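Not every chain of the complex is shown here; the ones you see sit where they belong.
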Amino acid sequence: AELMARFDARIDADGRIEPQDWMPEAYRKTLVRQISQHAHSEIVGMLPEGNWISRAPSLKRKAILIAKVQDEGGHGLYLYSAAETLGTSRDQMLDALHSGKAKYSSIFNYPTLNWADVGVIGWLVDGAAIMNQVPLCRCSYGPYARAMVRVCKEESFHQRQGYEALLVMMKGTDEQRAMVQDAVNRYWWKCLAMFGPPDADSPNSVQGMRWGIKRISNDDLRQKFIDATVPQAKVLGVTLPDPDLKWNEERGHYDYGQIDWDEFWQTVNGNGPCNKERLSTRVKAHNDGQWVREAALAHARKQQQRAMKEAA
Amino acid sequence: MSATANYLLHLADNAVVLGQRNAEWCGHGPAIEEDIALANVSLDLIGQARLLYQQAATELGGDATEDRLAYFRDVPEFRNYTLLELPHHSALVGYAKSDLDYGTTIVRNFLYSALMVLVWERLQQSKDEQLAAIAAKSLKEVRYHLRHSRDWLVRLGDGTDESHARVQAALDHLMPYTQEFWTGSSMEAAAVATGVGVDVAALKSDWDALVDDALQEATLVRPAVGGYVTQGKNGLHSEHLGFLLSEMQGLARAHPNASW
């Protein structure tokens, strides 16, 4: 009870909880779930964009895309490390992913169907992710907060690169403009859903707020994202596929239409267009790589034995 | 085409083709660290290719640009070593899909990086100042590629029975393709004559030493080579390059007037 009181006081004072500190089991569990889910999203998120590396239409864009996907792998690594400070191993987390117990961001269960998807993922998907993640830089758990500072910095860079790639395409041929519009049409609503269900239907959020893990509500973040994105879409010259989207002078915000939550939950629950492919691709990579990982372990053991022999 | 442009294209094609191959692991590696490492190798190679193509475009003049050179030349115009265009598994016709084998990837990266540390080192003294500058930059990168692939060669060779067998098989499969490094070509001779290029044949004993040293540590047997000597650097490729280029170039060629 004394520990709990000290923990609560630290949270209330906006202080940081560190790995060696005592923390309630529910706090630990919530963080492990959230951080590992975030790590899985980075790793699975390499696939839809990776889909276009071999076909990137210029060497510059190919290099930018490889660098971006590589960064996502790096984010996955920091985040797995952050989760490991809470006493769970990477293998445990990967098992949970591969067995379907752990989730990852549902946005990656949609296919990338044309080259503009890569730009739109940078602009809108990373944009939405940043909105979600910036508040996490002030999260109460130290290692997660610090990982998020680095992640957000790189994600902002990716977002700008994505937007810039779309600007170039919109200045190009009719076919290029059509690609961008097609990609925006397919991704816009899915991005709005990335902020999670409406606050009224999101009971988990309260505890998250209390613990300083979640700082802003789903609906507030969504509104902030829409308000930031509409002017960017205008500059770009694309139409956001929502006839209800218009400025509300009174609210000082953009109004927007109904999100298809049924489709969102279908996808979250495994019935999106690419859920099976994404997961089986990860499982296959893991299984196919087993002999490589085993070799590395075996070699390390042999090295150690040799060192011990020499020392003896 | 000038001897220098020809030679730059050889170096650039090597880099872009192996960069394209290494990137195929992205999202499919045996561990996240390896996804990142191979993406990094790929990124370095694409970066080298860009600088080399840019320099070649300057040499060539006209409407040549890095992307025209990478995306709008056909198979017989590519001058890369055949070794670099092979898929990540042992001998199979180009259109027979098969799995990615990490042993093949590591052995190829090792054999090529061991050559290129020597080549870039010498090319720092190229009479072409731009190439000398590219060589200095590339040397740093390829040293990392060599370390990465050599470390894994040793791990796989000295690891488990299975990994030993797999990496030895990859070595047996790929080593004959290294014969192409040492056979002369008019393209290389011309570049050597002007002081722009390096005489690769003269690097063989250094390369042998690098390779033998690593193989010994990896407990692998160096296979005897002989038989057919590939000629990718002269534009005579395997059936694999056509598939690689068709995937790589397709989108760019479908929109020849677009900028990206």
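By written order: A and B. Residues from 1 in each chain.
Just so it is clear, a contact is a pair of C-beta atoms (placed from the backbone, for glycine too) under 8 Å apart; a residue touches a chain by one contact, two chains touch by 3 or more.
Remember, it's a predicted structure, so these values are computed and weren't measured experimentally.
Let me make sure I understand: only one instance per chain type is drawn. What is the full copy number of each type in the complex?
So, if we count every copy in the file rather than just the ones shown, we get A x2, B x2.
By our rule, only the chains that are shown with their structure count from here on.
Centroid of chain A to centroid of chain B, CA atoms only: how many Å?
34
Using the touch definition from the top, list the residues of chain A that touch chain B in their complex.
It comes out as residues 43, 46-47, 50, 53-63, 66-67, 69-70, 73-74, 76-77, 80, 115, 165, 168-169, 171-173, 175-176, 281, 284-285, 288-299, 302.
Contact residues on chain B for chain A in the complex?
16, 20, 23-24, 26-36, 39-40, 42-43, 46-47, 49-50, 53, 66-67, 70-71, 99-100, 102, 154-156, 158-160, 162-163, 166, 247-248, 250-252, 255, 257-260
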